[in-house]
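The complex appears here without one of its protein chains, the remainder shown in place.
Moving on to chain A:
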Amino acid sequence: MKFPSPIWMHVKSFLILILLSVVCGQDRKITSKLNPGCNTCSAETTLVYVRCDGSADSIHQIWDFTRHLPTVIFTIASLNSTLNVTWDGKTPKSFALSEKPHYSFATAIDKLYEYNDLDDNGFIVPKYPQHEYSLSKVIWHLNESRFADKEVMVYLNGFIDDERIRGIINIKLDLIPFKDYATDLPHLIHTANSTLFDISLTNLTTRSHYNASRFALHLLMISTDHVTDTMHFTMRKSLDDEHTPGVFEIIEIKTPSLYSTGEGGYLQFRPVGYTQPERGVASSTVAHVSDFNRTTLPYRSTLRLFYGGSDIADLLVQDMFVSFGENGDGFYKQHNYTAWSFTIGYGTPPVEKFSLFVIMIISIGLGVPLALALSGIVYVVLRRYRQRSITRFTNED
């Protein structure tokens, strides 16, 4: 049977469209392992390997705390690819991917900054007195974990016990193989292609001579793009604050590859942090993002181990600060708590849609009065018409 060509063209493009939407909205099959290949590892060693198989490619994720800096690495390769980790005692020695990856990007938090916010606005600027604490001495303890088909999750407590600072840093990493909103505020969108990173700074001691202490996170962003290129910061506004009440902005940091071709890595988050463990509108505060600077991979880090072999001209490394607070909030010591979430993912960042409820209200709300008005008009017109004809007949009599 042969279709007339124009119709066949339409059908074909329609089928492709369906196929594409299936591919884009795809779920992935996830397999995960804690400390793969390590025989001597204990609860103090945490390296999670997650493999997410889609229909066309695999995402290999590494969540690493073994060298103290919390690190998430995404590597995209073909479905046949495998990643092997070799160990040297309780630290990984090498990562071997069976083939050259299509793309790779990563993020890590390498330092914590304490600064004296003299202007009381939450931003961190060089003129303020400040002190950096490397996270390389944090002892990470795996508190909770889940390695299932439907969810991979780890929750770690990091104990920081320096001579100048003490306290706990909690980090939760969470991956689900389908699209959904995170259970906790700010309810960021999870997809099969992205991992939720949630961090909280609990009971950190502040320096005695800073009376306006706040903490800022120092984030590294690495991608296999050209070294002279740059990450792109975009802030868009959504009409919908249903999932993050009162916050309309969405910030996305896109790798150059994503920015130019539509495929690449991203960080996505709302500019909101929380100053109490009970997250809500009353405990929300503003998260500020600084400009990006070029930097290098930290020494003796898993990042250096992973990307060390690659061509330096094809590795973009940038950093940024994320700081928290707003004018008059009493600084960090007011609640001794700051929490923040972002997602790191591959592909195009997900966009939130109006929920069914919103669409229903609009359609019912507009539909019912309209239907009522129409039927009313018909009724009145009919009635008038009938009355008039009755009167006419009476007159004719």
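Just so we're on the same page, a contact is a pair of C-beta atoms (placed from the backbone, for glycine too) under 8 Å apart; a residue touches a chain by one contact, two chains touch by 3 or more; residues count from 1.
The rule we apply is simple: contacts and distances are computed from a predicted model.
Undergrad: Which protein name, taken from UniProt, belongs to the chain you can't see among "Eukaryotic translation initiation factor eIF1", "AAA+ ATPase domain-containing protein", "Ribosomal RNA-processing protein 42" or "Lysosomal dipeptide transporter MFSD1"?
TA: Of the names offered in "Eukaryotic translation initiation factor eIF1", "AAA+ ATPase domain-containing protein", "Ribosomal RNA-processing protein 42" or "Lysosomal dipeptide transporter MFSD1", the absent chain's UniProt record gives "Lysosomal dipeptide transporter MFSD1".
Undergrad: Quick one: which of A:Ile160, A:Met221 or A:Val247 touches the chain that's been left out?
TA: Of these options, the touching residue for the absent chain is A:Val247.
Undergrad: Sort through A:Ala56, A:Val227 or A:Val358 and give me the one touching the missing partner chain.
TA: A:Val358
Undergrad: Under the stated touch rule, tell me which residues of chain A contact the chain that is not displayed.
TA: Residues 237, 239-248, 280-283, 326, 328-330, 357-358, 361-362, 364-366, 368-369, 372-373, 376, 379-380, 383, 387, 391 of chain A touch the chain that is not shown.
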